[in-house]
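Quick one: the structure is below, and I'll ask about it shortly.
Only one protein chain is missing; all other protein chains are in place.
Note that the chains take the letters A and B in the order they are written out, and that residue 1 is the start of every chain.
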Amino acid sequence: MKAPFEPKILAFCCNWCAYSGADLAGTSRLQYPPNVKIVRVMCSGRIDPGHIFRAFETGVDGILVAGCHPGECHYISGNERAEERVETAKAVAEIIGIGKDRIRLEWISASEGLRFAEVIEDFIKEIRAKGPNPVGGDA
Amino acid sequence: MIVGERKPMGEILEMIAPHEKVLLLGCGTCVTVCLAGGEREVGILAAQLRIHAKKEGKDLQIEEHTIERQCENEWVDEIKSRVEGVDAVMSMACGVGVQLVAEMYPEKAILPALNTTFMGYPVQHGTWLENCRGCGNCVLHLSGGVCPITRCAKSLMNGPCGGSQDGKCEIDEDIECAWQVIYERLKSGGRLDWMNNYQPPRNWSTAGSGGPRKSVKIEEVVD
Partner (left out) sequence: MNITDNQTAIVRLSSIAAAALFIQQGVEPVAQMTVRDRNRIAIQSDILGAAALGIKNVLCLSGDHQKFGNHPNAKNVFDIDSMNLLRMLKDMRDEKRFECGDEMDVEPRLFLGAAANPFADPFEFRVQRLAKKIDAGADFIQSQGIYDIERFEKWLDAARDAGLTDKVYILGGVIPLKSAGAARYIKNKVAGMIVPDSIIDRMKNASDGKAEGIKIAIETVRRLKEMKGVSGVHIMAIEWEEKVSEIAEGAGLPRRSGPA
């Protein structure tokens, strides 16, 4: 019997906010599904289309880019760039058949451990409904 | 530098559709600096093309490679064995590079991944401004270092038109009026004479209206 689909999520988390949020979720013993792999980056603005599409190519089902709330970027405007880059990546993802909804951008502060857990849970639910990355792969 | 922008994804997919083995060829000079066709952009486009092919169930092999310059024979010559192994080359160089690759490998399909936009420089990271049209007849020593051919929407040679207001061009308030800038620079340098005097009709034969241009330094020519 085929195992049920378990989405593979890659989360790029900003060191100053979302990563600390994830940490807080952990230390607070909040439950969220284990499908997510977290990559710590110094700023959400560090993410470029190369990271996103290389990940999809290897079979990741959904990509979360999580940065600081607007106006609170540690590097002033890195999260604004992240927003624009994610928009561009979504447009291309749609054209090449991945679908724009497999990329998600969220603002999560260091104190929002609960929110981090909720976002992950919600995203996994959404990707589970969409089904696996059409490219396949074994990421 | 020469500035370019990647073509829309739909157009790229259409070009690449008939091919199964493609060399995606970056250029390490201008288009690397303007973030359009260097090694990084080759990687991004390659991943996107492979994802699309897999999604469509198509067997597409993309080879990634970037050379220092696609506008010089020596560099383009070095990729001979790579080109032989594919049925198409998608060049991420400017139009000059694309044409030289096509010239040297005429039996292959050569596909342009970029639109070559203009010659210019970055006014800030991520923003480039056109400032030379290569008209073949430079007046920058007279015009305060601002090119009226390129930076005036009407390429006027006798001062600002009636649409110049508050230093802005009539066609777009984000575009500065080149003639306002020229005026200020010449005025501060005490060199308004040029602007005050009548400038005759230009000779556009050097600007491309005389047909494709060729530059020969006879003493340097090696047959």
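Basically, contacts are C-beta pairs under 8 Å (C-beta built on N, C-alpha and C of every residue); 3 or more make two chains touch, one makes a residue touch a chain.
Predicted, not measured: the structure shown is a model, and the values here were computed from it.
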Full-assembly contacts of the left-out chain, visible side only, are chains B
From B:R69, B:K154 or B:R191, the answer for touching the chain not displayed is B:K154
In the complete complex, which positions of chain B touch the hidden chain?
153-172, 177, 180, 183-184, 195-202, 204
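The definition used in the following text is that only the chains that are shown with their structure count from here on.
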Mind checking the centre-to-centre distance between chain A and chain B? Centres are C-alpha means, answer in whole Å.
36
Report the residues of chain A in contact with chain B in the complex, numbered from low to high.
48-50, 53-54, 56-57, 91-92, 95-98, 134-136
For chain B, which residues count as touching chain A in their complex?
9-10, 13, 40, 43-44, 47-52, 54-56
